[in-house]
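One protein chain omitted, others in place.
Right after this comes chain A.
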Amino acid sequence: MGLLTKLMAILGFNRREVNVLVVGLNNSGKSTLVNQLKPDEQRATEIVPTVGFNVEKFNNKNVGFTAFDMAGQGRYRELWEHHYKDCQGIIFVVDSSDGLRLVVARDELEALLDHQHIRSKRHLPILVFANKMDVRGALSAVQVSASLGLEKISNKPWHICASNAMTGEGLQEGIEWLTNQIRQSVMLEENS
């Protein structure tokens, strides 16, 4: 980690391209969240329920993210698995104001972690956004983490942060964590 590396980073030589998968139940705010991450001039003004998936791109700290924003509606969820194979990170979005469906979210998360393509990737970082934190009566990040059973994930790095996708609050923190994790996991992969 010397001068050279820093110089390279500044000049954008070791710029990386990664694919991340954005999943979660319907109406949890995935598309809004991804929209918020994009540069100002590319943002859409109106967000409609996604059918299938959307591809969006954004940058963070010299890492180019390609986000596959998957549809969250029940009948489209089985399509997620087609994208598991080649993603370097997963963003799981939870509507923290919707206590009722947290169990459903937990089921989906468990099914995701249990999938063969996910299990085999030991360093795949999982970022959970406890979205809609501004809504009155929303659960806190700790409560969400407990009800999703995140502490049981032992073989993968994970992180939860409360967010508000409408204003962008909390997003930057989460994405920065993800960027670091991906850098590390890619480096690990290259070393091994």
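Quick note on the criterion: a contact is a pair of C-beta atoms (placed from the backbone, for glycine too) under 8 Å apart; a residue touches a chain by one contact, two chains touch by 3 or more; residues count from 1.
The rule is simple: contacts and distances are computed from a predicted model.
Colleague: From the names "Coatomer subunit gamma", "Elongin-C", "Large ribosomal subunit protein uL23m" or "Proteasome subunit beta", which one matches the UniProt record for the unseen chain?
Modeller: The chain we cannot see is, by its UniProt record, "Coatomer subunit gamma".
Colleague: For chain A, which residues touch the unseen chain?
Modeller: Chain A touches the missing chain through residues 17-19, 48-55, 57, 64, 66, 68, 71, 76, 79, 82-83, 85-86, 88.
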